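Here it is, the structure, as structure tokens.
Every protein chain of the complex appears in place save one, which is left out.
Here is chain A:
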């Protein structure tokens, strides 16, 4: 799988290689060939080789993130013996630079319940309505922006808005529940 990388025809620029690694990590197998050809044209002989190369980089970067490697030795050990020395070191350096960002990306795109993306709120006082002429009821209007599971939506995330009204009583109930979560978090953190 590494053979196309072992003897590159034309050494790509550091920046191009960096970008290629990033794109290969984030992209799906089908897109890797054209991506490689576009970003590092000298690296592969043609579309087939580009596809293999892209796939190799995709696997390599994903494997490093999966195993949680943080040391250069662990990454260097993944390359075959006769691999081009400079390229190996350069790739390892690039990977180390990007591990933390890639790990966050992996966490963000893992399967989960829908995620809270944003929240807005407003406090109103209802002063009158068609059935009662004079009242002064403070209420809270809350709007939550919730994004459906990223793994299901792929590149076009679906965000739905949930608008909820809370009275003082229901807000207190909510606060009580949230307080209990906070207490649990502290208890777990202290273990």
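Just so it is clear, a residue touches a chain if its C-beta (ideal position, glycine included) is under 8 Å from a C-beta of that chain, and two chains touch if they have at least 3 such contacts; residues count from 1.
The rule is short, and it goes like this: contacts and distances are computed from a predicted model.
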Message: Considering only the chain that is not displayed, what protein name does its UniProt record carry among "Myotubularin related protein 6", "COMM domain-containing protein 6", "Lys-63-specific deubiquitinase BRCC36" or "Glutathione S-transferase"?
response: "COMM domain-containing protein 6"
Message: Given that one chain is not shown, which residue among A:45, A:76, A:101 or A:162 touches it?
response: A:162
- request: Please give every residue of chain A in contact with the chain that is not shown.
  value: 62, 65-68, 103, 106-107, 109-116, 119, 121, 123, 125-126, 129-132, 135, 137-142, 144, 146, 162-168, 170-175, 177-182, 184-185, 188
